[in-house]
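Every protein chain of the complex appears in place save one, which is left out.
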């Protein structure tokens, strides 16, 4: 209906109480602002730079937590899938809860994963690979359509720009909206991919800048990894938005969204 | 004072009546919208892809036209300088008219040109080279300051992104605002540099997208090459904004600018 | 021992007789030139641009063919794995034949895939992602080492350079040789990723140029997809090397390799 929706939550499920706290806090804000909200958390970080980094509770326990949060809050949830087998397992584990399956950016060309996600009948969010031209995302959408699933959206999270840096090409947003609704991921877009010391860094000071720009360029939804204490986050803290900053940022984004309506 | 200013006009001075017509039409619009306006036109296109392309009336005749327009409209004007010698000649030719000297992007590291522009005492607008990191524009600003001129602003017009393509990195805007007021050039940013057939192409459909995004990211001024009939423009028609589209675009930009105030 | 080795074969297993013919032809050439040779073919192309493209015979039939070829020729073989489960299945299917498991470039950061490949005890070739800085490949190597496998090598196949284009940064070769032996993939490096029409294109005229340059820069092995008739290849024909051109190219590469010894 033209309103901007939000996908937000921690990068990874750190614990059930922590995830629940974030879901509750963010839901309070989005209720206030009348923003449709999808809770986001990963049960497994499958491509950490180092093998020793925290990965999450795994599929079974993670889906249990996501379902519990969905049931108590009434929120739809979103989580990543990494192999074709994950798709039905996650979908089944969520039961009657609404869930969006997310295809990670590195995996956006893995045909079997896209087909398996499509065949669950759940909505699918495909993140654009850092190595993919916006116009080529029509092929990802086509793979999902050809597998019988039209509930697709696409997410921009930056393109490779030299080494250890990403750039957001705002032209990608209208290009991809020609294929499906488009979400802008304001937190991974400020990542500085693994800067050689075994962890990816970030430039969180640019989250509001890029999020404002993307809303003004024209998008359907905004994706933000949020943490009450980014310095303590178990994954991607370097590019997370501080929970305290979420409400003022959303207010600004809504004002911009209204200005271009 | 926080209001967004506009730099606009034809890419090149095609004829005095044509330039005057554009100045008048744009001034009517900016008066309506209460936008401070600087008339922009080049007297010489010094880096056309082909030696056979139209270059303009030259410095002497071009400055005569710019001064005449400035005197009859009361507008400040902006034009490019290409060699150190040009700077004093242009400044002198403009007399009491207000003029901004613009350093072309390819020339933004030419020390003598920056010094000569600075020494005129006129405001100087330095376009960021397509090959320059935003943080490095502090060196250009420093060269002007060291030459005794503090009336400096910087313009973003895209960065090299592979071959024959530019990308606008919205992070550059807050980075460069740390050094000087920042203008976003919405029309050169959609250029597709000389695509092999001897002329540079463009994607004018992205002008509003990028301009909206830049205003939302936060800028001080907007730069737009405008033409009543881009298909007939004698330079850069492929990425010019059609005059008819200027007012609605500016209205949208003002609304966004107000939304983030 | 300082000699250059070759990994070569068709992109995908088109048929057993076709694969066998290529293995035999290439083996004849490498025997002549005294080049250690690993036969390469994929049983499944898991990330084709379009869902309708030919993917190959699948894991079971593909591994049967690879083993048969290995047994009759005595050649080691190399093939791609796409999910953690594939790794043990492929390794087991090959029995006593020597096999190298190859991690596709898009999947080079998928921790579980690297671990599963490592745990087979087979040598593992990790292709550098188009989105990965050369220095960061040490993390991929570390994941394999940490999983108990030291038989690792790394392959360069180009980095994202704007849209639909790759560039080979020759600096990557010595950087990655700091971590493991390095192979240069001369055919995927000339790919022009999915150029919008549903198939990836290529610039095979640059295969010899880049291969010569890489050998001169310093590498341990060379990877080439070879086809008797690239125009009829069922996958990646646009960037395959014509079989007829293989021997003269290898002769040139050996001469360069000797020149820098």
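Order of writing sets the labels: A, B and C. Residues in every chain begin at 1.
We take it that a contact is a pair of C-beta atoms (placed from the backbone, for glycine too) under 8 Å apart; a residue touches a chain by one contact, two chains touch by 3 or more.
Please read these numbers as outputs of a predicted model, since none were measured by experiment.
Here the chain not displayed is in touch, across the complete complex, with A, B, C. Residue B:194 is the one among B:27, B:194 or B:228 that touches the chain missing from this view. Note that of B:112, B:150 or B:205, the residue touching the chain absent from this view is B:112. Listed here are the subunit B residues that touch the chain not shown: 46-52, 55, 82-85, 106-107, 109-112, 114-115, 129-136, 139, 142-143, 146-147, 159-160, 163-164, 193-194, 196, 198.
The chain not displayed touches subunit A at residues 161-163, 165. Touch with the hidden chain on the side of subunit C covers residues 159, 161, 167-171, 173-174, 203, 205-206, 209-210, 212-218, 252, 255-256, 258-260.
What we mean here is this: only the chains that are shown with their structure count from here on.
Greatest Cα centroid separation from subunit A: this falls to B.
Across all inter-chain contacts, the pair with the most C-beta pairs is A-C. The chain closest to the protein's centre is A, with centres computed as averages of CA atoms. Comparing the contact residues of subunit B and subunit C by number shows a mostly shared set, over half of all numbers used being common to the two copies. Between the two copies, subunit A and subunit C, the C-alpha superposition involves a rotation of 180 degrees in steps of 5.
Between subunit A and subunit C, the centres computed from C-alpha atoms are 33 Å apart. Mean C-alpha position of subunit B lies 49 Å from that of subunit C.
Listed for subunit B are residues 161, each touching two or more other chains.
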